[in-house]
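The structure under discussion is supplied below as C-alpha cells; questions concerning it will follow.
With one protein chain withheld, the remaining protein chains of the complex are depicted in position.
Take a look at subunit A:
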Amino acid sequence: MNNSLIIGQYVPGNSFIHRLDPRTKITIIFFFVFIVFFANNVPSYGVLVLFALTCMFTSKIPIRFIMKGLTPVWFLIIFTFILHLIVTREGTVLFELGIFEIYSGGLIQGFAISIRFFLLILVTSLLTLTTTPIEITDAIEDMLHPLKRFKFPVHELALMMSISLRFIPTLMQETDKISKAQASRGVDFRTGPLKERIKAIVPLLVPLFISAFKRAEELAMAMEARGYQGGDNRSKLRELQITKLDIFGYIIFVLVIAVLFVTRTYG
C-alpha cells in the first residue's frame, strides 16, 4: 500500500489560516483576485505583497511546499515578463537588443504583471495548502446553495466531487496494479517512440474504465441500500461554522482593501 499518497497538496496544521472557515478563505481569495488589478503604483503593490506574505507566514506552511506549488507557473511568470518587455512600446528606450528595443514602460509593465501573477498563485495555493479537499467541497456546496432555487443540482454536484475525491487514491492504486500486471506481460510504458508509448496506455485504460464502471454500479447499489434518496431531508455530519476568527479575518481583509485604495489614490 502506498502511504505517501496525498490528494491535492493539503499540509496539515493548526494555524490561524488553517482554522478559518473554508468559505471565508474562498470569499477572501475571490475578492483578492479582483483587487490585485487595482494596484497601480509601488505603495499599492507593496500593500498586496505584504498581505500575501503575511498570510503565507501565519499559515506556517514550510516555504518548500509553497515553492513546489509555484514550480509549474514560474515559466508562465517569466514568459509574460519577457513578452511585456518586448512588446510594450512606452516610455524611453533603455537599450537595444538585436532587433528588439527595450522600453522603460515595458520593464515596469513586465514587473507589474509578474507580481500580479505571483500574488494570485501564491494566495490560491495557500487555499489548497491549508484546506482539505473535502472542506473545499463543503464550502462550495454551501456557497452555491442559493442556486438551488433555479433547480441547479448543488447537492449532487458536491456529492460527485466528494465521491471523486474519495476514489482518486483507490483508482490510483488500481492503475498501479494494472500497469504492473501489463508490464509483466511485456507492455513497455517507458521507452520507444511517443506513438508507441501512447498505444501502450490503451491496455492500461481499458481495464481501468471497466473496473470504474463496475465500482460505480456497486457503489450506487450500496448507497441505495443505505437509504440514499437524494439531497432532500438529509442531515449533515460535517458542519461549517463562522467563528470570531472568520470575522477577524474579514476585518483584516477589509482594512487591506481600504489601505490599498488610499495608496492607489494618494501614493
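FYI, a contact is a pair of C-beta atoms (placed from the backbone, for glycine too) under 8 Å apart; a residue touches a chain by one contact, two chains touch by 3 or more; residues count from 1.
Throughout what follows, contacts and distances are computed from a predicted model.
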Unshown chain, UniProt name, "Energy-coupling factor ABC transporter ATP-binding protein", "Multiple sugar transport system permease protein", "Cytochrome c peroxidase" or "NADH-quinone oxidoreductase subunit D"? "Energy-coupling factor ABC transporter ATP-binding protein"
Can you work out which residue in A:R19, A:R89 or A:R166 touches the chain that's missing from view? A:R166
Have a look at A:L119, A:I134 or A:I178 and name the one touching the chain we're not showing. A:I134
Sort through A:F79, A:F100 or A:Y228 and give me the one touching the missing partner chain. A:Y228
Residue list for subunit A contacting the dropped chain reads 1, 3, 5, 133-134, 162-163, 165-166, 169-170, 173, 214-215, 218-219, 221-229, 233-239
